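With one protein chain withheld, the remaining protein chains of the complex are depicted in position.
Take a look at chain A:
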Amino acid sequence: MLKYTDEHEWLRLEGDVATVGITDHAAEQLGDLVFIELPKVGATLTKGAAAAVVESVKAASDVYAPVDGEVTAINEAAVANPESVGTDPQGAGWLYRVRLGDPSQLDGLMDEAAYRAFVG
C-alpha cells in the first residue's frame, strides 16, 4: 500500500512498518542533492516534526515525519550517495523505515491518484 503526504513524502506499508521517502515531485523541486541526514535507528518520530534533512547545493530542507513511530532502519547507501535520493527518490533513494505508533494516522494520507491531483 502506497500513501502520500501533502509534505511530498511517500510511505510504502508492509505489515506495521512503512518505508518513507520524498516524492519525485519533491526531488525535482529540490534539485541535485549533495547531503542527507537521517534519524538514528531506534529514534522515536513525532508526526509533523523534522525527521530528516535533505540538502541541495543551495539549501537545506527538512523532511517531516508523516506518522508517529520508531525508526527500524535507515538507508545508509543513500547517506553515502545522496544523489540517489534525487535521481530515484521512490526506489533506491528511500530514506528510512518506521514502525507505526498509530496506524489510524494513515487514514489522513493520500493515495497516488489523490497526490497526483494535489501536485497538479
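As a working rule, a residue touches a chain if its C-beta (ideal position, glycine included) is under 8 Å from a C-beta of that chain, and two chains touch if they have at least 3 such contacts; residues count from 1.
Throughout what follows, contacts and distances are computed from a predicted model.
Candidate names were "SGNH/GDSL hydrolase family protein", "aminomethyltransferase", "Sulfate adenylyltransferase subunit 2" or "Metal ABC transporter ATP-binding protein", and the UniProt protein name of the unshown chain is "aminomethyltransferase". Across A:56, A:72, A:90 or A:105, the residue that sits in touch with the chain not pictured is A:56. The chain that is not drawn here is touched, among residues A:16, A:32 or A:102, by A:32. Interface residues of chain A facing the missing partner chain: 31-32, 34-35, 37, 53, 55-60.
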